[in-house]
Structure formats: C-alpha cells, structure tokens
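One protein chain omitted, others in place.
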Amino acid sequence: MVTKKFTRRRFLKTAAAASAAVGLTSYVRTSHAAGKLELGFWDHWVPGANDVLTKLCNEWAAKEKVEIKIDYIPSQGQKNLLTIAAEAQAKAGHDMLALPTWWPADKAKDLEPVDDVMKVLLADNGAVSPLIEYLGRVDGRWIAIPATPGSQIKGPCGRIDLLKQHAGLDVTKMYPVGAVPDNALSENWTWDAFLTAAEKCHKAGVPFGIGLGQTADSVDSMGALFSSFGAELVDAKGNITVKSDAVKQVLEYMKKLVPVLPPDVFAWDDASNNKWLISGKGALIMNPPSAWAVAKRDNPKVAEQLWTFPAPRGPKGRFQPYLPYFWGIWKFSQNKAAAKSLMLHISERSAVEKMVAASQGYDIPAFAKLNDFKTWADEGPPKGTLYHYPPKPGQILSIAGFPAPPKIAAQIYTQAIMTKLVAKCTQGGESIDKAIGWAASELQGFMRV
Amino acid sequence: MKKFLRRKSTIAFAMALPLILIIALLVLYPALYSIHMATLNKSMEHFVGLENFAFLFTRETFWMVVRQSVVFAVSAVVFKAVIGFCVAHFVHNIPVKGQRKWRGMLLVPWVIPPAMSTLVWLWLFDPSYSAFNWTFEHIGMAPVNWLGSPNWARFAVILVNVWVGAPFFMIMYLAALKSVPEQLYEAAAIDGANWWQKLWYITLPMMRNIIAITVLFSLIVTFANFDIVRVLTSGGPVDQTHVFATWAFKVGIEGSDLPLGAAVSLFMFPILAVAAIFILRDISRRGTEN
Partner (left out) sequence: MKEDRRRAMIWSYVFLCIFVVFFLTPPAYMLITSLKTNAEISAAVAPWWIFAPTLDNYVELLTSPTYLTFFRNSALVSVLVVLITMAVSIPAAFALSRMKFWGSATLATGVFLTYLIPETLLFIPLFKIFVFVHETTGIQLINRWWVLVVLYPTLTVPFATWIMIGYFGSIPKELDEAALIDGAGYLQILIKIFIPVALPGIIAATIFAFTVSWAQFLYPLAFTTSTDQLVLPVGIITTLIKGDVFTWGQIMSGTLLGAAPPLVIYAFLMDYYIAGLTAGATKG
C-alpha cells in the first residue's frame, strides 16, 4: 500500500514540475488552484456499481481538493459514441471520458498521451496483453489507459445440466472451481467439439444461441472464431487478405453451424442471447456474466445451472473474445495533471478490487497481477460459476478485426463484416466466393482516410 | 423614421423576424455547415470536393439504402393513406354522437411518442418472447421470424410506421369528408350512382388537395424516419432495413466518418425536394383552376 502512495507522490511531483514548467495552473495541493474536473464514465448496468466508482473519485477529490462532476454515460442508444464524436468535434466537454474499444485509436490525435501514467501502472499492476497495446498505443505513445468497468470477456456461458445430458460435456469437470482446467478434457474442447455439441443440443430442442447480428456480442463471437482459424480479413500491414483459405474454412464451418442455431439469430442484438438463456430455451450462449446475473434475479432455477468457461480452441489457439474499455483525457482539458492523478488512484489494486466486487465479477481488469481476486471464485450460485471467466494462461485475448490497423479494424468491427459474411453465405444463400468478393469490396472502402 | 416603422412591410417583416432568425441560425446555417462537412475527408483535414458522394455511388450498401428508403416511404405512405381513408369513411358512417369515442381510440398510436411505442413493438416481435409468436404457436401456425428474416423485418418496420401514422391521415380525411356537401351525394343517388361511383366522382375530387398535402407531408417525414428503424432493427439484418437517417448515423457516428454520414444525409434532400416540387406544383395548379 505504502509503495503505491510513494509511487504516486513521486509521479505527482514530476507532473507538477512539468506542468509548472509549461505554465499550466495545476491542481497541486499546496497551491491555491484546486481546479475542476468533469468525468464521463460508462454507465454500469449492475445496480450499485456506479456508486463504488463515485465513492473512489470523491475520496480522491476530497484529498486533492479538486471539484469533480461525474456523468454516467450509457452505451445504450450509442449515447457514449455521440458524446465522443461531439466533444472531439467541438473541442469542449468532459475532461476524462470512458472510451470503448476502438475509440482511443480513432481519436488519438485529440487525446493526451498518458505514457507517464501507464509506466506506473505497468510497474505496479503487471503487464497487459498485446491486444491492449494494439488498442491503446498509437505511434509508440499510450493515449489511454485500460479501464476496469465495462471491460468484459464474452466466452461461453452454458447450462451444466443440458450440456451434460445432451452433449455429454461436463463443464464443471472440464473447468473446475479453484483449479486449473482438466488438461485432456479442455484440449478436446475445440470448435469441432463445439459444433458436435451444438448439433446434439439442437436435436434435443435446446440449441446454442450464437447471435449473428450486427451488435458487439455477435461480432465478438465471430471474431474469436475467425482468429482461432487464423482467418484475417486485413493483415497488420493493411493488405486485404479476405480471399484466403482460412476465411473459406471458417465460412464452411459456419455453414454447418448455422442450421443448428435458432433461425432468427441474424436479428439478435446484445440482449437477445441473454433472453435466450434466461428463458431456458438454450443450452449455451457467448456472453459475459450479465445473463447469469439477471437469471439469478428472474429465473434462479436456470441461474444455478449456469457455468462460464473459456472459448473453444482452434487450429491457431484458444481465443477469448475480449471487449476492453479505456479511460482517456482530451487534449483540450484544462486540468490534465489532476485527471492523470485520478487515473492512478482508480487503477490501484484496492480500487480495482472494489469495482470488480461491485460488478459481481463482470468487470475484467487488464493488468496481469489483478486477475486473482476472490470475487470470481466466490460468486454464485453455483459457487465458482465465474472462476474461469477472467483470462488464464494459454488463452489469447482477441478482438474481431485484429491485427488490421486499428482504424480499419474499427470499421470491420462496427460494420460487422464478419457476421454479414456469414449471413450472406448462409441465410442469404450466396456462394462463399461471392460473399468474399463483397467483403473485399467493403474492405476496400474502409481503406479511405 | 416613424413612417418607416409604421409601414406595412416593416411591421410584417418584424413579425416574421423571429421565424426567420430561428430558421436561419438553427437550420440553415447548420445545414450549410453540414454541406461543407460533406466535402471533407474522413479525418476532416482536407477538402475533397464531391469525393464522398462519388465513393457512396460505388457502395452496394448505399444503393440498397436508397432502394429501401424509397420502398419504405412509398409503401408506408400508401398504406397509411388507404387505411386512413377507409377508417375515416367508417367513422363518418356511424352516428355523430358515437364518433368522438371511436376517434379517440383510433388516435392513440399517434399520440404515444414513437420512440417509446416502438419499444413495445420490439417486445412484441422479440425472438424469444414474442407475444405474437406465442399466439401463433397456440393456434397451430408456425412462429414468424419477425426481425431476423429480411422480408419480415422490412414488413415489421413498415407495419410499425403505418400503425403510428395512419391516425393522422384518418383525422385529416375525416374532416375533409365532413366538408363535402351532402347535396352532392343526394343528387348522385337520385341519378342512380352506387357507392363506388360516388367515391370516384364526388369524394376523391373534392379531397384531392388534402390528399396531396397529407401524402407529401407524410412522405417527407417517413423518408427521414430515424426512431422506428433505429429502435426496431437498427438497420438489420445485414443492413436490409436501413434507411438514410439510420445508415447516416451508423456510418457517421459509429463508423467515425462524419463527412460521409453528412453526405448520406444530404442525399435525402434532392429526392424529397423533387417530390415536394411535383406535388406542390400540382396543388397550386389545381388551385388556379378552381
């Protein structure tokens, strides 16, 4: 604990010196100007989770004598995207905003570099995955720090009873509480095994509910699938590589999977798979624990049979669909030093632990040393249902569109090219080549600057 | 000076000034700025002229959106007009005392804010919980993939739009019906005309103006519709229910390309202006005839 404070104080001194040098009015405690800070955080759906963050910020504000105002901005109705777009355009608004996945890279030139903050955090909290660097670091500079609230993994969440009964899968044995995954069983948890299980559950009347719409849940599921086959739509250099065998393989696979999914998955939004699972109609969905949490309240019988576990393995590895949030400071902010100090405060281990607990285990911290909190082992019923939710060694965190340059990948993601590709050659009845041709043309359009 | 202030045109101008100011500052100026924005590149750093528009012309999705918007607007307006017309007749046919309460009940869809009533429809069409599908299954019919199959999704969007807008047409036509003199119908009845002939030769001609105006107004508003498509399908599945406003939002805000979004939105203007000119000219021509 003491080490943390030292680190921060050392940082504050450097920051104060730096900003004094530039002539900015800083918030330094000893000086007269405490300053104001306007914060825009992600509106958490777990009741009470926002309050924990508010409390942490108020604690910090009281100590540093900064006047803060917090808005909790929902992602519903793309309100957060509207805010980001408008504030970047108008160069006015909040000082610090929660930025979803692709937006730090997209707004890099409007964001204040936070290398100094990241240096401290990496030293204290451990390393971050290459994916976080890919999203948060542009031209060698960190332009946002990974945020805990809102960061989630959308791995499988399945019914223990139905999977055992119809698909012969004992997920509690494959991924037991408090222990490492059973080696043999988890090695066999491949996409082929997934398909077989899906077929069996479909026959038994409780199909898997894998969305193929255009919202994040659907795109993330496909992203993990594509990545695990090594199917890149655009490579890291920006070349269009959609006309590849790997992509064809994935589409062939989906042509086998789609018939055993509910017919309306192409219209599913982020809430549809939750409803599918909670109503008891399905055996498995790919979703963070929000479905389980709501089931706890509305359909406890279903909830106590739910188990969250890692995604299946493909030829190129086991990829977990990951959706990180970031916190960034606008360049036009008048109180950047204060914002950076706040960033440090809410990224401390104790703060993160509180936020994870308040989110009932939903939030995933990005730093390696912060993935061992007790919350995940303790949440239930059934107890330990979230133990295998946070990332473990051997898993690769993925996002649809990686490793394309972030601005292009963001388009692949928001325009849901992967799910549309699948829709075209399944529901749309087009040939795989025709669908790929369409995708190539769309990707060409994304190359615009 | 006093004479100037007392002059008719000065007073008139002063009275119209607030209107002019509101439109100039809050509509015209932003619109012009948007046109300027549509000529910039994605990062809004360079001027690229009409490149955004040229780019849109090469996009398959763009032409799909044009087609969908036109089909959506035209079919929704036609249905609204026909339903409004028929229902107006039915209300007109029942005794005047009872008309008030029927009118009230039939106005309800128009009065509830569309963004909120669309949520109810979303729930009624929900893949897992659709009350309609539940009813279908109970009477032995197959459940309908309301929002997941492209054609049903388009139907659903048109249906909700018709539901929201038909009352407006009904009210306008009902009042117009009331203003057609009874003597005309009586005279026609004496001549042996049946209901169809009465409709075609008396009712429709008398109502031509009001029909034209309501159709025009509704075309414009329906074409630019955002709320209903956004809440119900967000343009899906696979962009097959996107209309201009929702696709502009997707491309501009979610895709972080504001100039392209502005270009998409701007496309609506010429299409609507052409329709407006045609219909308004038709009305004024008939006005001078009369």
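In order of appearance the chains are A and B, and numbering begins at 1 in each one.
The working rule: a residue touches a chain if its C-beta (ideal position, glycine included) is under 8 Å from a C-beta of that chain, and two chains touch if they have at least 3 such contacts.
On a predicted model such as this, the values are computed, not experimentally measured, just so you know.
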{"item": "Hidden-chain contact residue, picked from the options B:Thr203, B:Ser234 or B:Ser265", "value": "B:Ser265"}
{"item": "Candidates A:Gly93, A:Gly136 or A:Pro262 - the one touching the absent chain", "value": "A:Gly93"}
{"item": "Residue of B:Val71, B:Ile94 or B:Ala187 in touch with the missing chain, whole complex considered", "value": "B:Ile94"}
{"item": "Identified contact with the non-displayed chain, of B:Leu50, B:Val82 or B:Met105", "value": "B:Met105"}
{"item": "Positions on chain B where the hidden chain makes contact", "value": "8-9, 11-13, 15-16, 18-20, 22-23, 25-31, 33-34, 37, 83, 86-87, 89-91, 93-95, 100, 102-109, 111-117, 119-121, 123-124, 128-129, 131, 134-135, 163, 166-167, 171-172, 174-176, 179, 189, 195, 209-210, 213-214, 217, 220-221, 224, 226-227, 231, 244-245, 248-249, 252, 258, 261-262, 265-266, 268-269, 272-273, 276, 280"}
{"item": "Contact footprint on chain A, counting only the chain that is left out", "value": "40, 43-45, 71-77, 79, 82-83, 85-86, 89-93, 217, 269-271, 273-275, 278-281, 287, 290-291, 294-295, 297-299"}
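Everything that follows uses one rule, which is that only the chains that are shown with their structure count from here on.
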{"item": "Chain A and chain B, separation of their C-alpha mean positions in angstrom", "value": "39"}
{"item": "Parts of chain A lying in touch with chain B, wherever the complex brings them together", "value": "78, 81-82, 85, 89, 103, 106, 213-215, 262-269, 272, 275-276, 279, 281, 410-411, 414-415, 420, 423-424, 427-428, 438, 441-442, 445, 448-449"}
{"item": "Partner chain A, residues of chain B touching it in the complex", "value": "41-43, 55, 58-61, 126-129, 145-149, 153, 233-239, 249-250, 252-258"}
